[in-house]
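Missing here: one protein chain of the complex. Every other protein chain is in place.
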Amino acid sequence: MLSPASDAPGDARFFARSGPFGLERLAECISASLPTSNRANGVAASFTGVAPLQAAGPDQVSFLDNRRYLKQLALTRAGVVIVSPAFADQVPATSTALVTPDPYLAWALVASLFHPRLSVSGSIHPSAVVEPGALIDPSAEIGAFAFVGRDAVVGAGCSIGSHASIGAGVIIGSDCRIGTHASVSHSILGDRVTLFPGARIGQEGFGFAVGKAGFVTVPQLGRVLIEDDVEIGANAAIDRGSAQDTVIGAGSRLDNLVQIGHNVRLGRCCIVVSQAGISGSTELEDYVTIAAQAGLIGHIRIGRKARVGAQCGVMSDVEPGADVIGSPAMPFREFFRNVAALRRLARRPAASGTAASTAGENGAG
Amino acid sequence: MLSPASDAPGDARFFARSGPFGLERLAECISASLPTSNRANGVAASFTGVAPLQAAGPDQVSFLDNRRYLKQLALTRAGVVIVSPAFADQVPATSTALVTPDPYLAWALVASLFHPRLSVSGSIHPSAVVEPGALIDPSAEIGAFAFVGRDAVVGAGCSIGSHASIGAGVIIGSDCRIGTHASVSHSILGDRVTLFPGARIGQEGFGFAVGKAGFVTVPQLGRVLIEDDVEIGANAAIDRGSAQDTVIGAGSRLDNLVQIGHNVRLGRCCIVVSQAGISGSTELEDYVTIAAQAGLIGHIRIGRKARVGAQCGVMSDVEPGADVIGSPAMPFREFFRNVAALRRLARRPAASGTAASTAGENGAG
Partner (left out) sequence: MLSPASDAPGDARFFARSGPFGLERLAECISASLPTSNRANGVAASFTGVAPLQAAGPDQVSFLDNRRYLKQLALTRAGVVIVSPAFADQVPATSTALVTPDPYLAWALVASLFHPRLSVSGSIHPSAVVEPGALIDPSAEIGAFAFVGRDAVVGAGCSIGSHASIGAGVIIGSDCRIGTHASVSHSILGDRVTLFPGARIGQEGFGFAVGKAGFVTVPQLGRVLIEDDVEIGANAAIDRGSAQDTVIGAGSRLDNLVQIGHNVRLGRCCIVVSQAGISGSTELEDYVTIAAQAGLIGHIRIGRKARVGAQCGVMSDVEPGADVIGSPAMPFREFFRNVAALRRLARRPAASGTAASTAGENGAG
């Protein structure tokens, strides 16, 4: 059905392209040494782009990061492969290996070299609405149907996507990218913050008291503070604080459809994967990872570098460095020991037929 | 509080209406034979619409698909009831039974007969923005505040909802319906694709490497390919690929708030129910069903016709045809056997009082 022009990454319909680049330039980009002997005869003198192992040709660069793909490495036709020292000797003779301790990071750098991010034009689309008192840096780009409320501030080099809404008084630092349809209110953003399409930042938290005639909304009088270098995924929701602020610490990455309740505080470089949710007033120290679909109850504290597994249900504090999983949360080892124990128990063909357990059942009756 | 004009389905405020239709026309529509003897005396000569069993009157058509509603069948006043052969004899004497092996499919056809989909007008709303180089088929309808980026292509018979954003270079086939506030970038869509309101298609995937000063974004250089006849629910998110494409196979149906990570590939006619999430690079073969709130780890493969239960947590490959549930995922039978075994175990009033288990506890202490 589909006959796309090209299967290669970096389709020119969508991505800018730079290059070609020679091997020296690539090695320099990732701080790798050039191979002492160029094993690969007939390798191109310059390279035009990047591609995955199975698709790359002699003029393309690929990488191996996951041993799951060693089979593809053996078969690759890539001109250059970025690998860690452990797999360097498995790069086929037709490829040049660029060896680095962190191939995934190196891949990020090389891919950015071939496909630089689109630059931001200092322009306001004629269809945009900018309310009186708003301050927009001349180098910022404001998209079609974007709305910037009164007294809002948009910093240098920002890109505000089509249909984005920047509420009254919101402050956005420099070099931020606000995706299409994102909404921001009652918030202060640092520099280099990225909001993906449809992210909802700063709306009222879920707070109400029980009155005689129904629920009574508790005013949500805090803000959302988003520190530098934070990214927030598509259709994620971050509520503003009630009496304190909701804070997302510098460098943190939140994935799509994540929910952050009011007064939550994330430390530096936290990771919250898609569809996870953090209830009100819970705090994450630095470098915490919350895997997909995990849920954290409110008013708890997750220690530095702790890792919360996928679908985990966390109902109490987690120690720094701990790995927890399960619902309710428990240490990884305990969880898998439980799983194994239950499987053994259930497999007994006549579990209630043994003396001990029969006694138990009788007692229960 | 509410005094809606009408409780019947097909409220004229919102839906087009056709008919009335006679019994022959209905039978023909669903390829059913006419009843040999018209059991129902006094049944209307023609029918004006559809309604559920408990609400339908003598000039309306209803259906039974779920044996849960047999009681309502016995009491229905519907003029016509569409049923499977198994329940035909339970249709009351006041109704005419139209018998078909698949009453739900037949209901879809009859309901569409009475309430045809609104036709698409070839028009561009004066408030829409269409950037230079975009190619819009004259038969397509572009809604208020819709944005179509440069060099994008919108095919024949498409309807682009209000506030939708079609990014630069995006290709949309014919007869697609793009809901209000949907955003599409870096994507190629086939024919008859439906995106519900707020769906996010083609944004960057969640990919970053760990650098010295924090996380470093890995360029996401793939696309999203959506094949023919796919539907994607409200506020769902589908990230574009990193070095390959993210692919949604022909005929697949994704529900609201679903998350699809980068490089994921769905085969033909897969079903992903609301709030389920599929992590990066995982592949679904054809006819796979993922129930609500299930989560799949990345880099795994789900075999043809496998079914993953609600809230299931899948951490490894699933065989074709398998039914799994639980977190971690296991066969349905094993899951419910585990549940039963654990319940029995926990109900023992003094589990540690039996000889065998006391020994175990002592050993643990």
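For clarity, chains are labelled A and B in written order, and residue numbers in each chain start from 1.
In this section, contacts are C-beta pairs under 8 Å (C-beta built on N, C-alpha and C of every residue); 3 or more make two chains touch, one makes a residue touch a chain.
Here the structure is a predicted model, which is why all the values come from computation and not from measurement.
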> Looking at the whole complex, which of B:239, B:255 or B:285 touches the chain that is not displayed?
Replying inline: B:255
> Any idea which of A:121, A:217 or A:316 touches the chain not displayed?
Replying inline: A:217
>> If I consider the whole complex, including the chain that's not displayed, which of A:191, A:231 or A:255 touches that chain?
In response: A:191
>> Just to verify: which one of B:29, B:216 or B:345 makes contact with the chain not shown?
In response: B:345
> For the full complex, which residue in B:79, B:155 or B:179 touches the chain that was left out?
Replying inline: B:179
> For chain A, which residues reach the chain that was dropped from this view?
Replying inline: 129, 145, 147, 151, 163, 165, 167-169, 171, 181, 183, 185-186, 188, 190-191, 198, 200, 203-204, 206, 208-211, 214-219, 221-223, 225, 227-228, 235, 237, 239, 241-245, 250, 257, 259, 261, 275, 277, 279, 293, 295, 297, 299, 311, 313, 327-328, 330, 334, 337-338, 340-342, 344-345, 347-351, 354-357
>> Under the stated touch rule, tell me which residues of chain B contact the chain that is not displayed.
In response: 1-2, 4, 7, 9-11, 13-15, 50-52, 55, 66, 68, 102, 104-105, 107-109, 111-112, 115, 117, 125, 127, 143-145, 161-163, 179-181, 196-198, 229, 231, 233-235, 250-251, 253, 255-257, 269, 273-275, 292-293, 310-311, 327, 339, 342-343, 345-346, 351-352, 354-357, 359-361, 363-364
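Definition applied: only the chains that are shown with their structure count from here on.
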> Quick one: chain A and chain B, Cα centre-to-centre, how many Å?
Replying inline: 26
